[in-house]
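Just one protein chain is left out here, and the rest sit where they should.
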Amino acid sequence: MTHGTDTLGRPPARLRTLVAAGLLAAVPAMPAAALTTEERAKRGGEVIRSLNNGQPQPTLERMREEFPFLAEATEAYALGDVWSRPGLDTRTRQLAAVAAFAAIGETAFMKIHAGYALNAGVSEDELKEIVYMVTVPAGFPRAISAARTLSELFAERRPSEGGTP
Amino acid sequence: MTHGTDTLGRPPARLRTLVAAGLLAAVPAMPAAALTTEERAKRGGEVIRSLNNGQPQPTLERMREEFPFLAEATEAYALGDVWSRPGLDTRTRQLAAVAAFAAIGETAFMKIHAGYALNAGVSEDELKEIVYMVTVPAGFPRAISAARTLSELFAERRPSEGGTP
Amino acid sequence: MTHGTDTLGRPPARLRTLVAAGLLAAVPAMPAAALTTEERAKRGGEVIRSLNNGQPQPTLERMREEFPFLAEATEAYALGDVWSRPGLDTRTRQLAAVAAFAAIGETAFMKIHAGYALNAGVSEDELKEIVYMVTVPAGFPRAISAARTLSELFAERRPSEGGTP
Amino acid sequence: MTHGTDTLGRPPARLRTLVAAGLLAAVPAMPAAALTTEERAKRGGEVIRSLNNGQPQPTLERMREEFPFLAEATEAYALGDVWSRPGLDTRTRQLAAVAAFAAIGETAFMKIHAGYALNAGVSEDELKEIVYMVTVPAGFPRAISAARTLSELFAERRPSEGGTP
Amino acid sequence: MTHGTDTLGRPPARLRTLVAAGLLAAVPAMPAAALTTEERAKRGGEVIRSLNNGQPQPTLERMREEFPFLAEATEAYALGDVWSRPGLDTRTRQLAAVAAFAAIGETAFMKIHAGYALNAGVSEDELKEIVYMVTVPAGFPRAISAARTLSELFAERRPSEGGTP
Partner (left out) sequence: MTHGTDTLGRPPARLRTLVAAGLLAAVPAMPAAALTTEERAKRGGEVIRSLNNGQPQPTLERMREEFPFLAEATEAYALGDVWSRPGLDTRTRQLAAVAAFAAIGETAFMKIHAGYALNAGVSEDELKEIVYMVTVPAGFPRAISAARTLSELFAERRPSEGGTP
């Protein structure tokens, strides 16, 4: 698998365009206010597969049985409404989300969104810059925890030995 | 004052280039590790004037007399080291900072960085997208407080009499 | 309308039933997942008027112009979806919301929900118990700030001179 | 063991009355201000056994040796003074505590109080409603972490196979 | 008013001894566990007057009428039990409290304890060191807010006309 991370710096604009196109394709051509929750959740499912290399989000799937309203709200509101909005490209929105999750100490969620950011063409170095910045608003412990979490993520995505990530 | 906010969406690349050029001009052509704190603070002063339309930051000036080490650390570390780093453009770094400050409820600092973002060519609509996103990691009160703070900032920057922004 | 705050203690069960009935009346007799965002926002508007003595929420109205998506999300998701859910009576849900807002230090939002709780028949003494409890999870500053905010709310709702609230 | 969780919804009023009676029995018939810390700690011990199906709280027992003042403060103040207060029934106070602990991200303590709530007759579905509500004040990560913690608690209390929890 | 602040640096050991003596004088010569809440609250009242130059704490007095249990808990637990404990001198305990309140953003409470610290002989410069340190665990906004709050406190305590501190 080549998920298009450009280790030198700027992400490949081509991939980003494809992702953006994927997101737009998922949104029915009608005003958002006219969508039902079911349609919004469906859109959220498409958004997540766009962000997550075609895979569903395991966290979300586990919630669906016991906490159906929370799973639906995450899918329809967080994913379907918020992450699919126009007005900000996927790269910038995910980097801002990484900054917000890191600043409040929610590293498990930061990791998910950092993965989406890498899938959307953000480089590892750009994610590191977010972590450096977080020292200013939120202090060193939050930034250091975020750094460790990114290290784990980067290691998990690296082909171990002649294999696939 | 024309701070170059492009209400349609993407900021003028020209302004962004100038800002970036201004920042780079401020950095002596030597490895950062070889800079003294005095030089880093000077660089921080230049960064702040780049971000703040040529003006010093009043908060910083007030601290200088009674809390000199905190003023110096803000100037040399936060501004001189962090905000002037390469690896992320000013727009993206400031949007991520706005997200982090909003998520932790530090609206006064969010306002300062949202102002820097507008100066760097970010549109009001892009800042609103950050606020919408913040509902997901940090809940509705933080997002609503951030929205009110942005409303104040937008109002303060609008020409009060007979002009348009 | 007399919102029936029973200063002696237990709220009138009759009023609570009416409030609940009002909420249910606002919800179309169809599965929530089949509602459009527009319908959910309409339901949210009805919920807020049920909770707020027939009045709209001024905070929400001010957001509508400049931050339409945040106003819509608050109305459709927070109010329309969450506050109107069955499974917990209005009194208990609002008391739990007051506890959560107090614990995270969001006193302005705590005040709004404490007002809804009083409208739903919660007594002032029951709200004070929540504040006392908050010392345990969140410490004394959060509880003391919440106490001050409740004092303000109670004073605002007391007939000033010969009138009724 | 039948801990009285009514899976259909409303808790059995009978159990709740017994629990309340147990609490009251533990409180000497004298003004609280006249109790010594030793008496308040004893009352706290009785409160905890009422809430915890007759068992002491392991966390508290472990602290007693190395952090005696903290164990005593938890027992005398948090348990003896706060959880045994009149003015709010055990169900509502525990649900509000669950909301507060979830909102500040203290899931281990939330789990303890969610267990007390189940013991006092709160249903699993009512606890889920608290988690759904927490998305509004505190965002999705806190609610999702709380949901996972409740899932663990529910699983631990279910008879595994022909046994008792 | 002579509150004994030694502007040169080290606090006068004499004052500190007197304060400590004052505290000990307030504690009946019996095991703490044998004190009633009323006695602990009385002790808390004496502690606060020791820390606050013989004055009661206005915040506490305002709570007494409407939130009697919170006022009592603050007085008996926070002041009577915690601040009067042996094992750490008043200076160190108040400086640590200032650090904790600053780190969680509770500047109003930080100001009260910074005032107690000054009364116990801590110098302004020592309080500034706490603020500088807070940048590391909690970030720059918390430290800058704490610095502003200390500036207010220092200004309020300075003789306005013709005197010396």
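Each chain carries a letter (A, B, C, D and E) given by its place in the written order, and its residues are counted from 1.
Rule of thumb we're sticking to: a residue touches a chain if its C-beta (ideal position, glycine included) is under 8 Å from a C-beta of that chain, and two chains touch if they have at least 3 such contacts.
All values derive from a computational prediction rather than experimental measurement.
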Any idea which chains on screen the missing one touches?
A, B, C, D, E
Taking the entire complex into account, which one of E:63, E:78, E:120 or E:144 touches the absent chain?
E:78
Can you say which of E:95, E:120 or E:147 touches the chain missing from this structure?
E:95
Applying the definition given at the start, please give the residues of chain E touching the unseen chain.
9, 77-78, 82, 85, 87-88, 91-93, 95-104, 106, 109, 125-126, 128-130, 132-138
List the chain B residues touching the unshown chain?
32-38, 40-41, 69, 72-73, 77, 81, 85
With the missing chain put back, which residues of chain D would touch it? List them for me.
59, 62-63, 66-67, 69-70, 73-74, 78, 101, 104-106, 108-109
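Here is the rule we go by: only the chains that are shown with their structure count from here on.
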Using the touch definition from the top, how many steps at minimum link chain A to chain C?
1
Considering only mean CA positions as chain centres, point out the chain farthest from chain B.
D
Select the interface copy of B-D from among A-C, A-E or A-D: the correct pair shares over half of its contact pairs, counted by residue number.
A-E
Over half of interface residue numbers shared between chain D and chain E means same, under half means different, so which is it?
same
Taking each chain's mean CA coordinate, chain B and chain C are separated, in whole Å, by 36
Using Cα averages as centroids, what's the distance between chain C and chain D in whole Å?
25
By the touch rule stated above, which residues of chain B touch at least two different other chains?
78, 101, 104-106, 109, 128, 132, 135-141
